[in-house]
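To keep things clear, I will list the structure first and then write my remarks on it.
Shown here: the complex without one of its protein chains, the others still in place.
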Amino acid sequence: MKTFLRILAGLVVVGVIALLAFVFVPVKRSAPTQNLAADWQPEEGQGQYVMYAGDCVACHTAEGGEPLAGGRPIESPMGTIWSTNITPDPKTGIGGWSLDDFRAAMVDGLMPDGTHLYPAMPYENFRFMSEADIRALYDYLMNGVEPVENRVQATQLAFPFNQRWGLRAWNWMALSHEAGFKPLGASEMQDRGQYLVEGAGHCAACHSPRNELMMQDGVTASQKTFLAGGVIDGWEAPALYGPNSTIAGWSVEETANYLATGRNAHSAANGEMALVVEHSLQHLTDADNLAIAAFLKGKDAETTEVAGVMKAMPQPEADAAGEETAAMLTEASPDMPLGPRLYLDNCSGCHFVTGKGAPEIFPELENNPMVVSAEVGPLISVILNGAEVPSTEKRPMKLVMQGYAERLDDAEVAELVNFLRSSWGNDAAAISAEDVAKVRAAQSTH
Amino acid sequence: MLPFPGRLMFNPLAGHLPMTDIPGLPSRRSFLKGSAAGVALSALATSASAEKAEAPVSLEDYKREFLNDAEWAFVMAATARLIPSEGDGPGAIEARVPVFIDRQLAGDYGSAEDWYMEGPHDASASPQLGWQTPLTPAEVYRQAIPAFDAWCSKTHGDVFAGLEASQQDEALTALQNGDVELQPEVRDFFSILLANTKEGYFADPMYGGNHGMQSWVYIGFPGARAAFREWPERHNIRYPLGPVSISGERA
Partner (left out) sequence: MARQEKKKDVVIVGLGWTGAIAGIELAQDGLEIVALERGPDQSTVPNFKYPNQIDELKYGVRLKMMQKLSQQTVTVRRNEDETARPYRKLGSFLPGNGVGGAGTHWNGLNWRPMPEELKLKSYVIENWGEDIIAEDMTIGDYPVSYDELEPYFTQFEKVAGISGYAGNLNGEIREGGNPFEGWRSEDFPMPPLPRTWDSQKFHDACIASGYHPFPAPAGIASTAYVNPYGMQMGPCNFCGFCERYGCYQYSKSSPQTTILDALKRKPNFSYRTHCEVLRVEMAEDGKTATGVTYFDEEAQEEVFQPADLVILSSYQLNNVHLMLVSGIGEPYDPATGKGVTGKNYAYQMNGGISMFFEDDNFNPFVGHGANGTCIDDFAINQIDFGEEGFIGGAYWRSGTFNGQPIRNMPLPKGTPAWGAGWKEGIGRWYGHAMSIGSHGSNLAYANNYLDLDPNYTDRHGRPLMRMTFDWHDNDLRMNQFMKSKMEPLAKSMNPDIMQVGFKGPGAHYDVRPYQTTHNTGGHIMSETPQEGVVNRYCQAWDKHNVFVMGAGNFVQNTQYNPTGLLGGLAYWTVQAIRTQYLPNPRPLV
């Protein structure tokens, strides 16, 4: 109830500001950030590559539907937002759009008729894309994609969420940054990474926090809160940049491995990030994944190849923080408490008594962001339902962790979670069986 | 990738919600396509592991799936001698081996579903040529038990289940040694019965025997744990931790 009131208050503020905005600000499209010759042509494959980098397929493709033909429902408590058809079909897609129309959608969130897109479209981020990439993408969508006639269900939210004028006001504040990319200039490699991260990759959409008006708090590297960690739907999108980066212990190469394959010596992608790897990052060049990693880590890569093959990777030993837990588990004493017992009975096969897992295949649990996150839903969910790392070109194996919903009851999962969150030096708050019950119930009702 | 989740967009305080409000879904996509799986999951979800489960029905009240009264009496009596209750470790009765045998015979083992059962059959073929009887394991029990009971009645004055323990042991020994005249179709009855008894003693409890994993505890087998990376080089140290079953039961 309290939450609802706060939302309502926020919306009132939005409404008032919007009214003012309506009065004073005319709708205006941003100009191209680069003057390209009228006969400029993208390089072969450039547009499709931009499409991959921007992960357009993720939202603009329905489950089982034609690629880019829209119709994917994006759930919200206020109603469902339906993604649009961006194939060049003149009636139901964007076949009738001019380059200027397209650019306005990408960088200003404007439809050709001047109405506003719902900001499920990350134009806050696409605003940093180069004119060349925007044109290449336009060219690809117009000429490289078959038109698909698919009239997408109109998004109909309940009042007041069906009022696009609110978004106009929102845009007015959210898009206060100029269109166009401003490199930090650390190195050519890191600048390229920054460009991909800030622009097409739209990493900030999840990995930056949101302010009270739900704007991305930190859209460029020059902002302190940039990629400082966000929360989406109860899942923590970990901090990737700055002092609290959760990938501080990863090398540039390991980071690039993760991007290209969803796995590295420390971790494995799941949830939304697994989809990003599957649909977007695995299609980027090694140079670009290394560039992204180099930018995030503030250090140029020393290799040119990502995720090489023919590797035997020694098993990591327990470190100082994990020694005590590892020693206790190794003894396998019958009088150990329930938490470690459940760990030995269910988890140690793959994650081992060291909590270190195994490189590129079994994620480490020591200091694992999901394990120690304040958001415990994902950890509970993975234990109950398992997780899956997608098949990628460089690591084709679909890695699946099985779920334990049938084997462990709520109290046992809670004991196990509390063991994980307090072992190998992990120090996160305890949870209860009720927390588990709610995750279990939420999943079984959907 | 969901660039700007609608849920979050209208829920500015999502990060500050009490944990209990978290839906905890792995992704929007699985959420959207997961309805059927979710229903299946909820149907399967067991909320209690075995130690919290109610005690099973007594063997007397157990509702049989295959064995008739006389067969059940025989299996109860015979398994009780094959793995007796006296001494250390559970006996077949404590381990509920008869339940296991009944269920196995009712299932695809009993009906030899996976086996080649086409004729012609030569039940008298060399034993080294393997299973040659036309009978399924369930049929072997069905035909052999009355034949053996008849032999017991003739030789010892009562059906097997009615004999004293020492007579039962004698009768089983005779059966084992081939001193009980049986049709070739059921000549392997003793070895099948003994094998099934040991299977029921040691199999995962979900099959009805090895009740409470007592047999595993007795010999020191850790059941379905299957995770011993740190143990190969712990030379000559007895592994101490008790077993876990497939369903998560602990002992």
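The chains carry the letters A and B, assigned in the order they are written, with residues numbered from 1 in each.
The rule we apply is simple: contacts are C-beta pairs under 8 Å (C-beta built on N, C-alpha and C of every residue); 3 or more make two chains touch, one makes a residue touch a chain.
The shown structure was predicted, so the numbers you read here are calculated from the model rather than taken from an experiment.
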Worksheet item: Which displayed chains does the hidden chain touch?
Response: A, B
Fill in: From A:126, A:352 or A:419, residue that would touch the chain that is not displayed
A:352
Worksheet item: Which is it among B:93, B:117, B:147 or B:251 that touches the chain not included here?
Response: B:117
Response to the item:
Missing-chain contact, candidates A:79, A:95 or A:386, resolves to A:386
Worksheet item: Taking the entire complex into account, which one of B:56, B:89 or B:184 touches the absent chain?
Response: B:89
Discussion item. Suppose we count only contacts with the excluded chain; which residues of chain B make the list?
Written reply: 81-84, 86-89, 91, 109, 112-118, 120, 122, 125-132, 169, 172, 176, 194, 197-199, 202-204, 207, 215-216, 218-229, 231-233, 235-239, 246, 248
Practice prompt. Determine and list the chain A residues touching the chain excluded from the picture.
Written response: 307-315, 346, 348-350, 352, 358-362, 386, 391, 393-402, 407
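Everything that follows uses one rule, which is that only the chains that are shown with their structure count from here on.
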Worksheet entry | Computed distance of Cα centres, chain B from chain A, in Å | 47
Worksheet entry | chain A residues touching chain B - in the complex, by the definition given at the top | 3, 6-7, 10, 55, 58-59, 63, 73-78, 80-81, 118-122, 125, 161, 202, 205-206, 209-214, 230-235, 270-272, 274-276, 279-280, 329-334, 341, 344-346, 348-350, 352-353, 374-378, 380-382, 385, 387, 405-410, 412, 431, 434-435, 438-440, 442-446
Discussion item. Going by the contact rule set out above, which residues of chain B touch chain A in the complex?
Written reply: 1-15, 17, 19-29, 31-35, 38-39, 41-42, 44-49, 52, 225-227, 229-230, 234, 239-242, 244, 246-248, 250
